[in-house]
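In this view, the complex is presented without one of its protein chains, the others remaining in place.
Chain nomenclature is as follows: A and B, assigned in order of appearance, with residue numbering initiated at 1 for each chain independently.
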Amino acid sequence: MTARAGEPGTLARRHRIDADPESVERGLVSLVLTVVELLRQLMERQALRRVDDGTLSDEQIERIGSTLMALESRMGELRDHFGLNPEDLNLDLGPLGPLLPYD
Amino acid sequence: MSTEHTDYEMQPYRSESSVAPRDHIALVDLLDRVLAGGVVVAGEITLSVADVDMVMISLRALVTSVSALAESGADLGELAR
Partner (left out) sequence: MTEPSGVWVYAVSADVAAPSLSELRGVGDEPVRGISAAGLTAIAGDVPLAEFGESALRRNLEDLAWLEATARAHHHVIDALGQRGPLVPMRLATVYANGAGVAAMLDERATDLRAALSRISAHQEWGVKAYAQQSEPGSPAAAEPARSGAARVGPGASYLRRRRDELSAHSQARYDAIASAEAVHIRLSGLAAEARLHPPQAPQLTGIRSQMLLNAAYLLDEERAEEFADAVTALALEHPGVRLELTGPWPPYSFAGLPDRPDHGAGRRREH
């Protein structure tokens, strides 16, 4: 059953600005992690393009792949540490939609 | 929020009584229609038509309503009166 997010009160909650220190910090953390996640996704796509281009040696591929794998794992740990879901890492660019693609 | 597990979901909102119960209608669906639909009439003696322009600025998530307005080619200058 789809959650009815349009119920009274739900919209107002989303638009309330929290100013307590904890949520300001949480906001900053998710902003930082969003940027890191964006870079991680960009690097991953870039790496895949280079692999497809055939411009990397097997050794380079292995090294880049291991690094990206470790980075993905580390991102997961950071999210868990701060109690964030993958969906929490995103930026709303208004008419341009979300920063990170829908998953 | 859960995303559902049924591929198809029917949301009948009209009950058997003569007036539909209010809460069955999702607010977003209603706003799509009453803010961007319906007759728009402008004239000297009209105090105001929904100032969707203003709504857009303060409720940026309602960009959808403004887009609809832009697409319909409505004269925003008239609406601001």
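What to note about this one:
The rule is simple: a residue touches a chain if its C-beta (ideal position, glycine included) is under 8 Å from a C-beta of that chain, and two chains touch if they have at least 3 such contacts.
Computed from a predicted model, the values in this text were never measured in an experiment.
Here is the thing to keep in mind: the chain we left out touches A, B in the whole complex. Taking the whole complex into account, chain B touches the unshown chain at residues 1, 3-4, 6-11, 13-14, 18-20, 22, 25-51, 54-55, 58-59, 61-64, 67-68, 71-75. Residues of chain A that touch the chain left out of the display are 2-3, 5-6, 8-12, 14-15, 44-45, 47-48, 51-52, 58, 61-69, 87, 92, 98, 102-103.
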